[in-house]
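A protein chain is absent from this complex, but the other protein chains hold their places.
A, B and C are the chain letters, set down in written order, and residue numbers restart from 1 in every chain.
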Amino acid sequence: MIKVGVIGATGYAGAELVRLITTHPKAEVAAISSVSFEGKKLSEVYKSYININDMICENAEAVVEKSDVVFAALPHGLSQELAKICCDSGKFFIDLGADFRLKSEDEYKEWYNGEYIHKELHEQAVYGLPEFFRDKIRGARIIANPGCYTTCSPLAIVPALAAGVISTHGIICDCKSGVTGAGRGLSQGSHYPELNEGFHPYKVACHRHTPEIEQTLGYFAEEKVTITFVPHLLPVNRGILATCYAPLKRDITMQELRKIYEDFYAGEYFIRLLDEGSVADIHNVRYSNFCDISLHLDKRAGLMVAVSAIDNMVKGAAGQAVQNMNILFGLDEKTGLEIVPPAF
Amino acid sequence: MIKVGVIGATGYAGAELVRLITTHPKAEVAAISSVSFEGKKLSEVYKSYININDMICENAEAVVEKSDVVFAALPHGLSQELAKICCDSGKFFIDLGADFRLKSEDEYKEWYNGEYIHKELHEQAVYGLPEFFRDKIRGARIIANPGCYTTCSPLAIVPALAAGVISTHGIICDCKSGVTGAGRGLSQGSHYPELNEGFHPYKVACHRHTPEIEQTLGYFAEEKVTITFVPHLLPVNRGILATCYAPLKRDITMQELRKIYEDFYAGEYFIRLLDEGSVADIHNVRYSNFCDISLHLDKRAGLMVAVSAIDNMVKGAAGQAVQNMNILFGLDEKTGLEIVPPAF
Amino acid sequence: MIKVGVIGATGYAGAELVRLITTHPKAEVAAISSVSFEGKKLSEVYKSYININDMICENAEAVVEKSDVVFAALPHGLSQELAKICCDSGKFFIDLGADFRLKSEDEYKEWYNGEYIHKELHEQAVYGLPEFFRDKIRGARIIANPGCYTTCSPLAIVPALAAGVISTHGIICDCKSGVTGAGRGLSQGSHYPELNEGFHPYKVACHRHTPEIEQTLGYFAEEKVTITFVPHLLPVNRGILATCYAPLKRDITMQELRKIYEDFYAGEYFIRLLDEGSVADIHNVRYSNFCDISLHLDKRAGLMVAVSAIDNMVKGAAGQAVQNMNILFGLDEKTGLEIVPPAF
Partner (left out) sequence: MIKVGVIGATGYAGAELVRLITTHPKAEVAAISSVSFEGKKLSEVYKSYININDMICENAEAVVEKSDVVFAALPHGLSQELAKICCDSGKFFIDLGADFRLKSEDEYKEWYNGEYIHKELHEQAVYGLPEFFRDKIRGARIIANPGCYTTCSPLAIVPALAAGVISTHGIICDCKSGVTGAGRGLSQGSHYPELNEGFHPYKVACHRHTPEIEQTLGYFAEEKVTITFVPHLLPVNRGILATCYAPLKRDITMQELRKIYEDFYAGEYFIRLLDEGSVADIHNVRYSNFCDISLHLDKRAGLMVAVSAIDNMVKGAAGQAVQNMNILFGLDEKTGLEIVPPAF
């Protein structure tokens, strides 16, 4: 059994990792930590875990020591030293935070106001979006697990971009996320009576996930891509829907477009390209690692509209992290992730 | 007191009209009709109306006879004959359906598969978006009350378009509507367990409101405008949020952009241009006739992002209809519509 | 115009008072205060109020000075000194908190761990449940406005109790409240992802509203009544439903039972006794001052089941406070409260 350590286990991503590892047939939770709840049981923080995981939150050092692979779900800036410790002691390190995602330190400075402490670690870190970078993930020691928006949006756009059928200019990602994306921390904006029956955008065209999406798109476009990214907050617990608009570079039939996606994602278990006429819906992927994609053409305006839906806590965080772990350890990528999304 | 008749009173728009007219100080509900519930009380259909409106649903003819102004909330195609009867008998006619909205019969044919029976009525019908066409509404006999998406989107875009700062090409309206927009009719898609915790687009780039939005935009652009319009279904009862993207034709500061909107909407009680840094939220306009607008610039991509929020049942249907009635009858436009949106 | 002051205007009950006074034809908001947001506009705290109420929160003293009647929506313990100041300066005082509700200081000590500072004020304070104590409210200077559960439950039970058809022993009030009842303060329990799709009881058989309900029931029973009261938290914004169980003292027909309620509530605008076969639903009273009541008999077990539904923020707080103000000032009790609950 792979010994898994979870740093930041009482945050939403951390708690979700515990859920997934608990039923993983080849891994087990070896230790968990939490700054806010050190010394308390996870099942005191989340009563859903009673009798399932009653482990006590330790400190980060104890977790690293007991684990083969360390998952860190921490606020940005705090993962770098931890990565160093893990690497030095021969552990795998999977970071659910943002510290290792951007290749450009300049962009990290600009968007996160931080700096790269151990530059060699950043060089060896691999961006853990398996459907795009599986080969690099194999053999890596540090995985920069993508964020939620930054998983959902590129999955919708990349095949068309790589095939050269859409422009690299004028791409718009209008995204809508469930509230768990904002985490467990209390705020007026996620206070039930003020969020319920509401809906609004936030950080319009200035959200930190912008350069991360652009980095992935640019990789496949083989040129710099600048997008407009507007996230919105949905009054649901889970799910991200990305409605992505991209100008077509040439006339294309739906059949041809679908062929591009089918080929690109051939054999990808977690990608479900929906039949023509269907639309992606966050309802259908909840609690699972699937990404549903529906394709649409606006012939009148010369645009492709690609819509993707994921569970922000699974494919957008903990599930993808487990998928990366499976690759690192040579397991079937689906191991522990063959979850049936509930129909209701 | 203005005698108001409501045709189709047991549908959502009709029932909402009754709510608004009930507290209107210069108007009263004279008669209501319903095809599905003829002979039944409105308060049997909606128990919220018990002791408030226990009127019995009659047939359409009886309603026309008893009324000074007839509001019709009917499926498309059914308003034309009714408009004729109203006009012939000297009543005002306010149509909440789509029959009189499109100036072009060709577009009506294309998008609604219908035809114009009394062409002279279509010529004299006025598109009832008061903030844009107030002068034409005065003196009209037939008002084509705009749809919900078609109110919300143009209110966000028109000032910039009229000022010539945005392009007429590449405008995208990514809209999200509460479920009441789909009406009272039962469907699997609005069955609670299947909509709750879900979110998805529908009629992607092919919704019937597309030509209606383009008609309004084209009027102000003074040229044909083709947009991409994608509606989504939100798991909330009320509200539409339109996130509108438009390429900037030139560099512009936020200050300059705001000035354009402030001037355009000067004196408009129902338009609330939010402070810089705020975002429009459907939560803040619920049950009211307000349209909140927030403006944003994506300097990196050269786009304006204008976001508007309305209550789809009020400013997007019944409230705007009452606003039109107030204009027709020479009342202060706010009469009966100074509703305080609840904070929670 | 009656000059109204609201102390604690940025809490939920205070904000709701502002909503109701804003559309009241005989009253106006003269001043508002808030400890947390002194110096800020109400419309900065609740953006729904933009352009409707942009008043700046002052301190309590300023509010008292500018008002004819002072509404206080404060945590318990803080109203007593304020009541003294209001009385001394000849203002009416309507307390939405708990300080003046219990006649027995012993019970106040036991349940609130507080004491009565100005005993003479407690003696003259009148419990403001108009349907029960209207005559006493007239002429009072201090009104103890009942809490939400303590309005809803007695309204369901008192007619049967006063008529002697139910026992004073074994009454159970199983109540379910919307989240606004817990106020604006942040807590993990009202954090959206943890409340959404959840439901649970709290303070089982030990909630502070217990003695207040018993006091009202005891008044009509003319003997001490001990109830079991269990509140639950509903994932909705507004509404309380009280399902009240009371053992029948004798066989009774539904017809006879209904007659008792009809007579008791004859002429009461805000009480809607539903037809046999209907059930009270919080959906139908939202945003209004109505209390819907449905009556049921369990012949097998010899029980009456009386179900009542109110909006906890209106009939359960701010609306009832306005109703009391109307009585104090000799207005028609319905003034400003003839609100149509939205059908959806």
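Heads up, the rule we're going with is that contacts are C-beta pairs under 8 Å (C-beta built on N, C-alpha and C of every residue); 3 or more make two chains touch, one makes a residue touch a chain.
This is a predicted model, so every value here is computed, not measured.
Participant: Determine which one of C:57, C:137, C:155 or C:303 touches the chain that has been left out.
Facilitator: C:303
Participant: Thinking of the whole complex, not just what is shown, which of C:40, C:109, C:138 or C:200 touches the missing chain?
Facilitator: Candidates C:40, C:109, C:138 or C:200; residue touching the omitted chain: C:200.
Participant: Just name the one of C:49, C:149 or C:245 that touches the chain not displayed here.
Facilitator: Spelled out, the listed residue whose C-beta touches the missing chain is C:245.
Participant: In terms of residues, what is the contact footprint of the unshown chain on chain C?
Facilitator: Here the touching residues of chain C are 170, 172, 174, 176, 193-202, 204-205, 226-228, 230, 232, 234-239, 241, 243, 245, 247, 279-284, 286, 294, 296-298, 300-301, 303, 305, 307, 309, 344.
Participant: Touching the absent chain: which residues on chain B qualify?
Facilitator: The list for chain B reads 12, 178-180, 184, 186-188, 190-193, 195-197, 235-237.
Participant: May I ask you to list the residues on chain A that touch the chain which is not drawn?
Facilitator: Those residues of chain A that touch the unshown chain are 12, 15-16, 19, 22-23, 46-53, 180, 197, 237-238, 269, 272, 274, 278, 281, 283-287, 292, 313, 338-344.
Heads up, the rule we're going with is that only the chains that are shown with their structure count from here on.
Participant: If you average the CA atoms of chain A and of chain B, how many Å lie between those two points?
Facilitator: 38
Participant: On a C-alpha centroid basis, what's the spacing between chain A and chain C, in Å?
Facilitator: The mean C-alpha positions of chain A and chain C differ by 46 Å.
Participant: Quick one: which residues in chain B touch 2 or more of the other chains?
Facilitator: 197, 237-238, 281, 283-284, 286, 344
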